[in-house]
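Below you'll find the structure I mean.
Only a part of the assembly is drawn; its chains keep their places, and the rest are absent.
Each chain gets a letter, A and B, in the order it is written, and its residues are counted from 1.
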Amino acid sequence: MHLAFPTPAATAHEAGPEAPFDAGFDPLGAAHALAERFAATAVERDRLGGHAAAEREAIRASGLLALSVPREYGGIGAAWPTIYQVVRIVARADSALAHLLGFHYLQLAGLSLYGSAAQQRRLFGETIAGRTFWGNALNPLDKRLVGVPSAGGYLLNGIKSFASGSIGSDWLTVSAWDPLANAPLIAVLPTRQPGIAVQADWDAFGQRQTDSGNVRFDNVTLPDDLVLQPASRAPTAQTTLRSQVAQLVMANLYLGLAEGALAAARGYLREEARPWLAAGVENAVDDPFVQHRFGGFHLLVRPAQLLADEAAHKLDAAFRRGAGLDAVERGAVAVAVAEAKVLAHRAAIDIGSGLFELTGARSTSAKYGFDRFWRNARVHTLHDPVDYKLRDLGRHALDGRLPEPSPYS
Amino acid sequence: MHLAFPTPAATAHEAGPEAPFDAGFDPLGAAHALAERFAATAVERDRLGGHAAAEREAIRASGLLALSVPREYGGIGAAWPTIYQVVRIVARADSALAHLLGFHYLQLAGLSLYGSAAQQRRLFGETIAGRTFWGNALNPLDKRLVGVPSAGGYLLNGIKSFASGSIGSDWLTVSAWDPLANAPLIAVLPTRQPGIAVQADWDAFGQRQTDSGNVRFDNVTLPDDLVLQPASRAPTAQTTLRSQVAQLVMANLYLGLAEGALAAARGYLREEARPWLAAGVENAVDDPFVQHRFGGFHLLVRPAQLLADEAAHKLDAAFRRGAGLDAVERGAVAVAVAEAKVLAHRAAIDIGSGLFELTGARSTSAKYGFDRFWRNARVHTLHDPVDYKLRDLGRHALDGRLPEPSPYS
């Protein structure tokens, strides 16, 4: 398979002068190595589904779990453009595993955005020391998990659905409804403890190995010092930046899927496809209609790449602004991320479905697994409706109105 | 599931005054009954794949195998518009089983178009008497099956791929390369005989229960009286009408898929979907973007229905012209069928993929199996490239040039 896409050079040295992490570490090289490894088994694992235990170990061994941990806490301290490149590179080969990795970075971003200095010191430190893998149990649409204040913290009871990366995780970010404050709190918890049960009941037709599921909490004690944001604290431009970090993870997953699908189609067309009888050419790649459609696909991917890269730079600048970030700056990031996400969404769906018009009937054999691009993109692009992103973008372009901060915008 | 689409009334009485078959037989009613039965297990059978043994028996029991057999041979003698309606109705529930049924009708059409009076008498009679199910081993792109003339017939050796409906069939239509004539012959053969091995090696990601596979022939004797068209006989407007019968089977399968997908989306939106937060409505069906997209989907299906119906009427008239059919009349059918096929293709793919923009993340659960619409449509619409259909249509619209008769046009 052809997974080589030109990627800008990036190193571990972006965030500052000193480098506690191995100064020679090459994040994009590590990502490419992971992608190559995952590509070899992607079709089979897509078919089998199930827990990505071995693959989590490979990610852990790659050193990439430390990529977004600030240098002062022993991490690589990479900038967001590099982090998203890593996610995208892995997604070309396997968008489910890239989801695990991207959501790990998302949880750590939450720690940066919400956490106190003490919490950051403790938890980033533990992430480096324990090579900790983070998962998500924060689905804001599901309010069934309730956190009742009790001595020195909260007692958690209930359930969270669509918890990506929860199975096999070491720590979870959790949101819970605080009935006294009538608002949600955000906290972190070690996954493996009595009272927390992660259920492997994710049964979607795509993104099968995202270790997603329902997480049940049965009288789980949440101590105050693991609460990143109590329900009583008002959201700020900084804290609501988390949804943009998440949205841009999505965009890069979609984009990696689109790139992976395009690479798969190219490889097949060059090496396996037979030209159509009526084309009168010797090789499928010489069919003018194949070339024309492929040019169209290329023009879906290229703009999405440029916009995703631009959005990553804007997000990075906003992230580094810290508590000084204001609503207008945050809104500009939200617009840039929405632009990238819509284009990446379209590229992944249109190429994932349309590539077969070029590769033809024989390419539908299960041995190629080419349908996984559409299935993965289709499942994942439903995180939030693209029509409301377009509305937000139109509203902004019409009268400058910024997207309202929400878990999705 | 909502499978009810308005269908024009049709009865068994179209072809003539006397009715050897049960005069009260209602083909569309029988098709709806089959569809309802198949719908109940469609998701599970799609998952399992495998031979459609039980379903073939249900089709057999429905009486629909006799639908296209002329009345003079004891069949129902339905006109093509009714036959294609039946295929489409079944395809709404299960496009793989509808494929089996549609290809049964295709083989019988071949008998009408190529066969001598004696062959028709014998084989139609046997179809009625034995409730015979026909399969296809005619893939014209695969020339590996060779028929060497021998005493009183031919000796067949080789293989045919993409043989739809071959597994579990009673009779097969076969094309074989005659090396002396340097052209293909077309014949029929009982499937179950020494030397014929049907291999269940179809592994595409859609249309999984079409009983397709490779058929191997090992020193099979083909007697002259089962040769419908020897290699030496030049094709005529009548005989090349077979490809149009086949193409319109495809179009109706695609259309049934599009209708089925639309019905599934409607059912889900009405009964299960939750409105998006930002929509500010109580029910998903009240979201203006949902309505707008659904209107767009509706406008993919409606024209395809009208064009498919019109093409069926034109094909029926051409079919009844028999040997008197000329190239211009045949060409007009080919244009009408191509129009319908392109629109049905687009409707099936666009709705099969796009419905999820409306139904959202929860609708991707394997329990609904909604991805099968796209998978089935995707695999099946690759029979021949849509771009060459568009070229044929453009060429005709520009200068009146008719599609060149071929196995695909």
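Observations
Throughout what follows, contacts are C-beta pairs under 8 Å (C-beta built on N, C-alpha and C of every residue); 3 or more make two chains touch, one makes a residue touch a chain.
Keep in mind it's a predicted model, so treat the numbers as computed, not measured.
Each protein chain is a copy of one sequence, and the assembly as a whole in this entry counts 4 such copies (shown in place: 2).
In this text, only the chains that are shown with their structure count from here on.
The centroid of the Cα atoms in chain A and the matching centroid in chain B are 42 Å apart.
Partner chain B is touched in their complex by these residues of chain A: 141, 162, 203-206, 276-279, 289, 293, 349, 353, 356-357, 360-361, 363-367, 369-371, 374-375, 378-379, 382-388, 391, 406, 408-409.
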